[in-house]
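Here the complex is missing one protein chain, while the rest keep their positions.
Chain lettering (A and B) follows the sequence in which the chains are written, and residue indices restart at 1 in each chain.
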Amino acid sequence: MTMIFGVPMAVFMGQLTLGLVNGAFYALLSLGLAVIFGLLKIVNFAHGAQYMLGAFAALLGFRYLGINYWLALILVPLVIGGLGMLLERFLLRRIAHLDHLYGLLLTFGLALIFEGTLVNLFGVSGARYATPEILQGGLNLGFMFLPTYRAWVLVAALAMCLFTWFMIERTRLGAYLRAGTENSQLMQAFGVNVPLLITLTYGFGVGLAAFAGVLAAPLYPVSPTMGSSLLIVVFAVVVIGGMGSILGAILTGLGMGIIEGLTKVYYPEAANTVIFLVMILVLMLRPAGLFGKEA
Amino acid sequence: MPASTVLKAPTAVAQRQRRANLRRNAFYIALVGVGLVAPFIAYPVFLMKILCFALFACAFNLLLGYAGLLSFGHAAFLATGGYATGYLLASYPGLTPELGILAGTLMATLLGVLFGVLSIRRQGIYFAMVTLALAQLMFFVFIQAPFTGGEDGLHGVPRGELFGVISLRSNLAMYYFVFAIFLLGYALIQRTVHSPFGQVLKAIRENEPRAISLGYNVDAYKLVAFVISAGLAGLAGSTKTVVFQLASLTDAHWHMSGEVILMTLLGGVGTLLGPLMGAGLVVSLQHLLAQSPLGNWVSVILGAIFVVCVLSFRSGIIGELGAIYRKNFK
Partner (left out) sequence: MTLIKKRLAASIAMAAATAVVATTAQAEISDDEVRIGYLADMSGTYRDLAGPGGLTALEMAVADFGGSVNGAPIVVFSADDRNSADVGANTVREWIDQRNVDMVAGLVASSVTIAVTKVLAENNRLGLVSGSAASSVTNEHCTPNHIHWVYDTYPLANGTAKAVVEQGGDTWFLLTADYAFGHALEADVTSVVEANGGEIVGGVRHPFPTSDFSSYILQAQGSGAKIVGLANAGADTVNAITTASQFGITQSGQQLAGLLIFLNDVHALGLEATQNLLLTTGWYWDMDEQSREWAQRYFDEVGRMPTMVQAGIYSSTMHYLKAVEAAGTDEAQAVREQMASEPINDFFARNGRIREDGRMVHDMYLAQVKTPEASTGEWDLYEILSTIPAEEAYRPLSESQCSLVQN
C-alpha cells in the first residue's frame, strides 16, 4: 500500500475527506458570525446557542408537529432567525452605539440563558434525531466508506456558503448592506431603511446558525450544550480568517477542518488545541487575520 | 481681581482634595474594620472565597478598567498560580505556605510576561481572542501535565505553618492571612492606579493615538499593566489553593474567564471597590442558589444578570452609586 507521511494512502485520503466535511460545517457556522460581525460589528457570542436552538427546533418540530427534515431545513432557520431579529430589535439595538465588547457580553449572557433553560427542560443527555430515509446508508469511495449524510452536509453547507457570499458580494441588496454599514446616514438619506436592514442581517446570520443546527441534528446527539464547545472553535476560525471577511470565513473554515482532521491522525491529543495554536501564529504574522483588512 | 482668584483657586482645590482624601481614608479604615470583624459574623471559609475572587476581579479590573484591555483568558493565570503553589506545597512538605504562594505568583507573573508579549499589540476583539486562545493552550497543558492530576485535580495541599510558626489549620488564622494578602494586593492596585503610571494608562485608554503622539511607549505601559494584573490573578489563585487545599481544572476553564468579567461588570468597571462588590455578590449568589430549589437555574440567572447589566447599568453597582452620590451630595 502506498504510504503518505507514515500513514496508508487510503487512510490519509479518508481523513482528508472527513476534514473537508467538518471544514464545510465550520465554514457555515463561521460564515454566520462573519456576516454579523462584518456588517453589524456585533461579536455574537450567542451563535453557539442559536445553532443549538436550530437543532432543538428540528427535534421538537418533528416530535410534536411532525415536521420532517426537509421542511425543518427551511422552516427552522426562518423561526430562529425571526427570534434573532427580535433580539436585535429589542436588545442589541440599544447598545449598538457602544464599544462592541458590550455586544459580546450581552450575547454571552443570552447564550447562558438559552442553554440553562433548555438544560432544565430537557436534561443534558441529548436526544437522537433520525437521519432522513433517503440519506441513510453510505457511499463507497474506494478508499473509505462515507456515510451519505456526511456527503450531503458537505454539499449543503458549501452551497449555502456560496449563496451567502453571492448575496452579499454580488447583489444589489448586498451592496445596500455594505453601504449601510459603511455610512448609514448617507444611505438613510437615500431612503434606505437602514435599521430594518440591520435587523434583517442579524436575523440572516442567526438563520445560518440555525441551518447548521438542523444539518447537525442527525449527526450529533441534540443536547443543550452542543453549541458552547463549538463556539470558541468557530470564533477562532473567524479570527484566523479575519473578522468580518465573508470569503475568509469560508476558506478558513475548510482549511481548519482539514488541519484538525490531520492532527487527529498524527497527534490526536492536540486535536482540540491545534486551532488555537494556528490562530496565535496567524495573528503574530497578520494582525487582522488571513483575509482581514487592517483597521 | 484675576490675580486673587488665581492665588485662591489652588488652595480651594487643595482643600477639597484634602477633604476627599480624608473621606477616602476614613472609608478605607472602616472597610478594614469590617474585614477584621467579619469572620465573627459570617462563615470564614466563605469570606475567604470572596476575598480570593475579589482579588482576582480587582486584578482583572486593573486591565479592563484602567488600561481598557478585555482579556478573555485570565483563568490561565488563576490556574497557573493555583497549580504551581499546590504542586510545590504538596510535594515539598517543608515549604511554608507564604513561600508556596510567592512561587505560584511568580509563575503566573512569568506567564503574564509571555502572554503579554504575544498579545499586547492586538486591540479590542483581537486582544480578547488571542488571550482566549493562549488560555486554551494552557488548559491543554493542565489537562496533559502529569502533576496536575488532570480531571481529578490536585488534592491534599497542606495549609501548613505560616513562616513555619503559625498554624493555618484553624479557619480564623487562615482568614486573617488571606485578608492580609488581599489588602496587600488591593493596596498595590490602588497605588498603581493613582501613580503617574496609572494616569498614563488612563490616558492610553481614553485616546491611544494621542498618548502615542505625546511620546509614551504605549505598548510598554500596557505590558506592565498586563503583567501586574497576571501576577495578582496568580496571587489570588495561589491563595485560593492554600485555603481550599486543592487546585482543579475549573479554574482554568474559559467559563472562569467569563465569570471574572461578570464580577467586574456587575460591581463596576474602572472603580476600585466595584470588583470587590461584584465578586462578593456573584459568589454569594452562586452559594445561595446552589443550595436552593432554584439551584438548577444558576446559569440562567447569571445570564440574566449579564443582560441586565449591559443594558441598564453598565457602570455597575459602585459606578451607579458613585453617580448618585456625585449628583446629590456635591
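Note that in this section a residue touches a chain if its C-beta (ideal position, glycine included) is under 8 Å from a C-beta of that chain, and two chains touch if they have at least 3 such contacts.
Note that this is a predicted model, so its numbers are computed, not measured.
Among B:T96, B:Q190, B:Q245 or B:S284, only B:Q245 touches the chain that is left out of the view. Of the listed positions A:F45, A:Y69 or A:Y149, the one in contact with the omitted chain in the full complex is A:Y149. Although one chain is not displayed, chain A still touches it through residues 8, 10-11, 14-15, 18-19, 21-22, 116, 119-120, 123-128, 130-131, 138, 144-145, 147, 149-150, 219-221, 223, 225-226, 229-230, 261, 264-265, 268-273.
As for the chain not pictured, it touches chain B at residues 43, 45-46, 49, 140, 143-144, 149-153, 155-156, 171, 240, 244-246, 248-251, 286, 289-291, 295-296, 298-299.
Everything that follows uses one rule, which is that only the chains that are shown with their structure count from here on.
Taking each chain's centre as the average of its CA atoms, chain A and chain B sit 34 Å apart.
On the chain B side of its complex with chain A, the touching residues are 70, 118, 121-126, 128-130, 132-134, 136-137, 140, 144, 254, 258, 261, 265, 296-300, 302-307, 309-311, 314.
Across the interface of their complex, chain B is touched by residues 43, 91, 94-95, 98-102, 104-106, 108-113, 115-117, 119-120, 232, 235-236, 239, 243, 269-270, 272-273, 276-277, 279-280, 283-284, 287-288, 295 of chain A.
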